[in-house]
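Note that one protein chain of the assembly has been removed; the remaining protein chains are unaltered in position.
The block that comes next holds chain A.
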Amino acid sequence: MKLKKNIATSENGFIFNPSTGDSFSSNGIAAEILGLMKLGRSADDIKQHILNTYDVEPSQLDRDWEDWSMQLKDANLTEL
């Protein structure tokens, strides 16, 4: 799962898709994940970073990651 190249993100969680004009807000953890995705980090890498930083069980993170992927896909922010 890769973010589209032209998606603009900011540190405070603002997301802009210049091809559709859609903008999104995100919570802190989503902004952090988007930042890492923009750097080209793999999903496993990012998940490990979250597990190291946040108080969450791997199984919970896995479930939420599924949902996260769906959100990005629904928002048309990922490469097909």
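By definition in this document, a contact is a pair of C-beta atoms (placed from the backbone, for glycine too) under 8 Å apart; a residue touches a chain by one contact, two chains touch by 3 or more; residues count from 1.
The rule we apply is simple: contacts and distances are computed from a predicted model.
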Name per UniProt, for the chain absent here [options: "DNA-binding response regulator", "Urea ABC transporter permease subunit UrtC", "Heme exporter protein B" or "Diaminopimelate decarboxylase"]: "Diaminopimelate decarboxylase"
For chain A, the residues touching the chain missing from this view: 15, 22-30, 33, 50, 53-56, 60, 64, 67-68, 70-72, 74-75, 77
